[in-house]
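All protein chains but one are shown in place.
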Amino acid sequence: MEDEMQARIRASFERQGLMRHLGARIVHIAPGCVRIVLPSRAEVTQQHGYVHAGATSAIADSAGGYAAYTLFPQDTSVLTVEYKINLLAPAVGDHLEAVGTVLKAGRTLTVCRLEVFGVQDGHRTLVAAGQQTLICVAERPEQPRERR
Amino acid sequence: MEDEMQARIRASFERQGLMRHLGARIVHIAPGCVRIVLPSRAEVTQQHGYVHAGATSAIADSAGGYAAYTLFPQDTSVLTVEYKINLLAPAVGDHLEAVGTVLKAGRTLTVCRLEVFGVQDGHRTLVAAGQQTLICVAERPEQPRERR
Amino acid sequence: MEDEMQARIRASFERQGLMRHLGARIVHIAPGCVRIVLPSRAEVTQQHGYVHAGATSAIADSAGGYAAYTLFPQDTSVLTVEYKINLLAPAVGDHLEAVGTVLKAGRTLTVCRLEVFGVQDGHRTLVAAGQQTLICVAERPEQPRERR
Partner (left out) sequence: MEDEMQARIRASFERQGLMRHLGARIVHIAPGCVRIVLPSRAEVTQQHGYVHAGATSAIADSAGGYAAYTLFPQDTSVLTVEYKINLLAPAVGDHLEAVGTVLKAGRTLTVCRLEVFGVQDGHRTLVAAGQQTLICVAERPEQPRERR
């Protein structure tokens, strides 16, 4: 069961072209909690050389989405309804680690806490914190749409 | 003056490694309003083939940030304090267009409205809407940090 | 039909003990848009004598909730999922006017734009702006619970 859930989430994550393009990896999957790591590199920066709020948010959004998904029934899918994120400190470090944690699981809506840490030489700093609402929808039967 | 502001924003945008990596382009700069376009392609998708909320948010965040920046004095810089975004519809289309518009300009804090449209064959659909808080800080004298 | 909707909303508003206690009145009901007025008085202030963010938010939340409700089918009810609000300027004036406007109506979730104006001698200033997510639920058959 647990293995099936892990496999389902890893397969979904593999299909996220953005996560691969950014170089993000899913490093922890547990019921109600998922962690995603993003190595720092020039491709994810903003104008001052820090990690861009958009990249920081992207891994936070995916971490929260999959954290919710771990608690959903089979044959369902997860969509982000909305999220809010505060950028608390410059996003620096060897890599960022986003942690999504389910705060309230519901039949239709689930709410997650989002945290992003900058990690440098094993030292962690909270660089962003947020809150996210997700919806559980019936799995769409069709295959993922092909894109150019 | 206007030209100087446009040049300042284009130079800053050029330094955003993430925008280049995603393939985003700044297409409109006016006082209090900036538009950024993101062509749809596999590198920016989520698991269903739509544009990932993280990519949608990234261009919305940059559009709002630069919209605020158009109204800031010289020798200052802009940082995102926080934003909130609702994903209203699947982000599909030939490209997305993010529009950042200043709602309230302040000496320290500025608030922007964020909108993202999916554009297909000239038809526009609102796919995301949000609100963002930005802070005006004294320009950091040092050069952008080099990253691996 | 329109009259039935207006009556349904006014009856619901009458049951909101908080709105009556604050002195708020519903002044406009149209499909997808509702306006609520709150006269300034000592009972709604914060420590500097301005209207408290909590009172400002309360009328914004009710305005958005009823704006969504105007578009819901009969035998349903509305609940606020979440909202975000920026306090843009000191909330002063003879009265505040909150405007809730539907941005995206959905079968399950509806998103509203929230605006609150301070009105003094007919002059309006935007004092707060936000965004809200609401959910349409089957009408609960039971009567409103009695409270002490």
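Note that the chains are named A, B and C in the order they appear, and that numbering of residues resets to 1 at the start of each chain.
Assume a contact is a pair of C-beta atoms (placed from the backbone, for glycine too) under 8 Å apart; a residue touches a chain by one contact, two chains touch by 3 or more.
What you are looking at is a predicted structure, and each value in this text was computed from that prediction instead of being measured.
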Hey, which subunit C residues sit against the chain that's not shown? 12-13, 15-22, 40-50, 52-55, 57-59, 61-62, 77, 79-87, 140, 144-148
Touching the missing chain, which residues of subunit B? 81-82, 84, 108-109, 111, 133, 135
Touching residues on subunit A - with respect to the absent chain: 84, 86, 88-89, 103-104, 111, 113, 126, 129-131, 133
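Throughout what follows, only the chains that are shown with their structure count from here on.
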Comparing which residue numbers subunit A and subunit B contribute to their contact, where sharing over half means same and under half means different, the two sides are same
Would you mind pulling out the distance in Å between where the CA atoms of subunit A average out and where those of subunit C do? 33
Per the C-alpha centroid definition, the whole-Å distance linking subunit A and subunit B comes out as 21
Where subunit A touches two or more other chains at once, the residues are 81-82, 84
